[in-house]
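One protein chain is absent from this view; the other protein chains keep their places.
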Amino acid sequence: MDVHAVRRDFPILGRQQGDNPLVYLDSAATSHKPTAVIEAMAAFYRRSNANVHRALYELAAEATEMYEGARAKVAGLLGASAEEIVFVRGTTEALNLAAYTLGEARVQAGDSIVVTEMEHHANLVPWQQAARRQGARLQAVPITEGGELDFASYERVLSSGAKVVALTHASNLLGTINPVPELSDIAHRAGAVVVVDAAQTVPHMPVSVSELGADMLAFSGHKMLGPTGIGVLWARHELLEELPPYMTGGEMISEVHLDGATWARPPRRFEAGTPPFAQAVGLGAAVDYLSQLGLRDVRAHDVGLVQRMLEGLSCRPYISVYGPLDPSARAGLVSFNLRGVHPHDVATLLDQEGVAIRAGHHCAQPLVRRLGVAATCRASCYVYNTGGEVETLLSALDEAWRILR
Amino acid sequence: MDVHAVRRDFPILGRQQGDNPLVYLDSAATSHKPTAVIEAMAAFYRRSNANVHRALYELAAEATEMYEGARAKVAGLLGASAEEIVFVRGTTEALNLAAYTLGEARVQAGDSIVVTEMEHHANLVPWQQAARRQGARLQAVPITEGGELDFASYERVLSSGAKVVALTHASNLLGTINPVPELSDIAHRAGAVVVVDAAQTVPHMPVSVSELGADMLAFSGHKMLGPTGIGVLWARHELLEELPPYMTGGEMISEVHLDGATWARPPRRFEAGTPPFAQAVGLGAAVDYLSQLGLRDVRAHDVGLVQRMLEGLSCRPYISVYGPLDPSARAGLVSFNLRGVHPHDVATLLDQEGVAIRAGHHCAQPLVRRLGVAATCRASCYVYNTGGEVETLLSALDEAWRILR
Amino acid sequence: MKGYGEIILDHWRRPRNKGRLPAPDREAVEANALCGDVVRMQLELEGTRVSAAMFDGQGCAISQAAASLLTERIKGKPVGQLAQLADQEMLSALGELTSTRSSCALLALWALRQALKEDQ
Partner (left out) sequence: MKGYGEIILDHWRRPRNKGRLPAPDREAVEANALCGDVVRMQLELEGTRVSAAMFDGQGCAISQAAASLLTERIKGKPVGQLAQLADQEMLSALGELTSTRSSCALLALWALRQALKEDQ
């Protein structure tokens, strides 16, 4: 992968931040978009725009074909079939849909739903709500001191059965990649459906749903070079067939009477109303772009950058790093803190050097609390970041430390 | 309003459909986009892209400002305040949000929810679901032979009280514009909250929430020259303050613990996860474009075209027209049928002339059934349509009739 | 206007074998809830051959013309052969057709397959 060639595809990287070039290390929050993605959507609006489904004119047939074509591309990326791909706004909606419909279909009073201590709020709060609605119990599996899922606790919790296990493929704060195939096996033996938050993995590495062994998978387009406003819920087709709808309205029905309605088959049952069809076309272009780079190479590039970050951060005595120390056990991000310095100050000082990192609780308040801090700094990388940018980050941190200690 | 100048702003109108120029008469399904909107989003991705809220670097502050700026523009359009504007995917999500949260907060077993016989599935099925969840009763106010809401029935139904009245501002099939101010008054006296589906009106005429007198209003960006993937729920701020969240996850919380969470204040409480921020920027550009045209002029243009359509259709003995005959009592669309001919055949034959109309049940199956037909043809217009295009429609209908009768 | 092909218009204007058989051996109804198209196919068999076929129904020109055409095509044919009739054959028999309408064009064929499946 030629990172300098890649960079030329991303117009925003030409941006100056004050007197400095932009060093964007916040791709875990949202990624930038290559010209191919921006142009795919603009061209759609300029040439092929029409509402999808149902219309009988050529223009609408073309738009529908492009929308369904995007679904097929996403299915191809995951090794899934197109009818298992539901388009939603993003990971958050996908997980709300999962929690609501699985809650209704599978969870009864007294049942148990299992999450982990390292979940993003998007994979925690919807399950709290589902548990509340169904009168079920929510159990959170703790993490170890090293920032990994406590495997023994996981087995123990599941030994008394559960209806759903909701867990992240990779923590957006610790970076930890969870061994989903093993965890799914254990969950399945306990009779649970496994829902995986893949917001931080599908964009960054090859993910095959059959190898993963889970039953549902959620991710966002905007974190994988695609537009905002679109995301994906993948689920096994038999499971989708069994579930009631989440939102209702046009396009997801079979027949509607004033006193009731019947539902279309999946995936349409879960796509009420006008879907984000132009964004689907953009996401399709993003999948093409990533596939051309090759997700194996994308992953290798991430691991190389994370390794440089981990080395650079660990050798600075004023810095503490959170999560596993092995770069290959991590997603493409590192959280850290400067001793006695609030992460917000670090982020502000780095911004003045043109370095964009995130500081805060990263939508994982229980985890931040578990780590015993108010917040952390997080640097995250993607296909367009260079080793030189990691060096810029490290020297900007030295400078911030000099100023604030 | 100079329609020929307007047309030059819409690149798709240069499209040929076979040997004919595209005559697009399906804007009620989705509108086309002016270059200003397409470019606003492309420029955002090229220059200002970053996840909104919480980040401390300049780029994210800029993106957040643009996102909140779009909210202010939408508020300005409606004469509302920005904190009353919730961004969602579209009308359908807005109405699902309304039905779920009002159901939870206001509707108890035995209570009554009132809809009308002319609702789009998006403003009917979510209320069926809410009624089912709460054990409430759903009542549908019938329409008259002339295709208007049966006012006497409406008063009668409400005289025994209701918790919610959900009704459309304009029917997407009949075109009928409902007198929302009067209907809201009656509903409020009965103690009901009024939810208005404004998908067919906000894009086409001046709509002021204070004049309307309703409590909630839903519409879609993609029908008002904006992108897909974004829509708006407006609600009175006191009402929003009272309601529980719909989706949960990041950004909508105040504090999260493993065993529960508290909510942010509106509008953030209702915007879980990464919002469609690039689409908000596009919608903001669409609001600017429409405001520059002037919504009074947009409405006058629609009325002129609908008048020509109504005259042309009514004088053809083989055509039946549905809905009110007064163009000023209608939104910018007309439904009709050719005697003994299936609307799908009409749409297909018209498509071969380059004329794009919609044929089907228009996501209003109970209404179509009430009219005693299987489906209707519908031609709908917008700022870029011309009187000449209406003539093309009419002569294409004559030709279709010649072929199929 | 290109309009519909001559085959469709011909069958739409003068449908063949429309009505009911007095004592059909096989029969099935297929409907497309979304457009309201309905087609009933009825067959009389002599041994393993179709001796008579009639259709009935309502809906768009394509669905009704396709049903009419199909009754003509299957008369006298061995049942085994009909079970193999492919979607593509039906579509091309109708002449040029836009892809948005293929479910209309195939409704009669689906009814035929259903009829052949039943009580076999």
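As written, the chain order gives the labels A, B and C, with residue 1 at the start of each chain.
In this section, a contact is a pair of C-beta atoms (placed from the backbone, for glycine too) under 8 Å apart; a residue touches a chain by one contact, two chains touch by 3 or more.
On a predicted model such as this, the values are computed, not experimentally measured, just so you know.
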Among the chains presented, those that the missing one touches: A, B
Candidates A:L310, A:L349 or A:L394 - the one touching the absent chain: A:L349
Contact with the hidden chain (one of B:V6, B:L22, B:L56 or B:A272): B:L56
Missing-chain contacts mapped onto subunit B: 54-58, 60-61, 254-255
Absent-chain interface as seen on subunit A, which is shown: 18, 341-342, 344-345, 348-349, 351-353, 360-361, 374-375, 396, 399-400, 403-404
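In the analysis below, only the chains that are shown with their structure count from here on.
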Chain contact graph, described as a line, ring, star, complete graph or other shape: complete
Chain centre separation in whole Å, for subunit C relative to subunit B (CA means): 40
Mean-CA-position distance for subunit C and subunit A (Å): 49
Distance from the mean Cα position of subunit B to that of subunit A, given in whole angstrom: 31
Per-residue overlap in subunit C, given as positions that touch at least 2 other chains: 34, 98, 100-101
Shared-contact residues (touching 2 or more other chains) in subunit A: 54-58, 60, 255
